[in-house]
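Every protein chain of the complex appears in place save one, which is left out.
This part shows chain A:
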Amino acid sequence: MWQAARLVATFDPDLVEITALSLRVSLGATVIASLIGLPLGAWLAVNRFPARRFVIAILNALMGLPPVVVGLMVYMLFSRSGPFGVLGLLFTPTAMVIAQVIIITPIIASVAHQAIRELWADYHDLLISLQATRLQRIKTLLWDGRRALMTASLAGFGRAIGEVGAIMIVGGNIDHATRVLTTAIALETGKGEFDMALALGFVLIGLAILVNLGLHFISRTERGARW
């Protein structure tokens, strides 16, 4: 705990660097996964089609995707010997974002689907009687359900920022290039430097709390003006 406080207080340059990269990768992944997952969740809530139950079951199951497996799949795709090898993306933050998007999109979509489904039950008659188009319905539901959807995104962010298995493989934990908080914790643990690993863990928890507080602060001010 003291070591964590000392690291933060002295603005240790290495700590600042890996913390910034953690934020960049996980926030980036959360934004992209939200852009995919939230509309997908809403679309699944308002549409009835034969395979719907099946798709939702798959989506829920994918919430439990082992990050190591995702990491390995992304590695094989972006390896120089893989189909996208020419892009040279392996061991870059971009590859880490891609892996995390795959991991957290099912979570965001599943939580969003659940929230929108309940809202849809309330709004169903109104939107149908207004003869809103399907796109309008989804837009309305996404907007009015935005606080619940923020929870969906934050759940995704929480999984991303604490994830180590996938980004270790596709990022490689390269010093000053792809090292983030979780991979640094794994490295320090491997060295038996438990104090340092724990200190980084506290920084990680603090960071997650800060991001959540920040978003809640923003959303509350928005709500005051809206309602």
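Everything that follows uses one rule, which is that contacts are C-beta pairs under 8 Å (C-beta built on N, C-alpha and C of every residue); 3 or more make two chains touch, one makes a residue touch a chain; residues count from 1.
Definition applied: contacts and distances are computed from a predicted model.
**Student:** Given the choices "Cytochrome c oxidase subunit 2", "Sulfate ABC transporter substrate-binding protein", "ATP-dependent DNA helicase RecQ" or "Response regulator", state the protein name listed in UniProt for the chain not shown.
**Tutor:** "Sulfate ABC transporter substrate-binding protein"
**Student:** Identify the residue among A:Ala5, A:Ala20, A:Ala57 or A:Ala177 that touches the chain left out of the display.
**Tutor:** Selected residue, touching the omitted chain: A:Ala177.
**Student:** Can you work out which residue in A:Gln3, A:Asn60, A:Thr94 or A:Thr189 touches the chain that's missing from view?
**Tutor:** In the full complex, the listed residue that touches the missing chain is A:Thr189.
**Student:** Would you indicate which residue among A:Asn60, A:Ser79, A:Gln114 or A:Asn212 is in contact with the undisplayed chain?
**Tutor:** A:Ser79
**Student:** Footprint of the hidden chain on chain A, which residues?
**Tutor:** Chain A touches the chain not shown through residues 79-82, 85, 88, 90-91, 172-175, 177, 187, 189-194.
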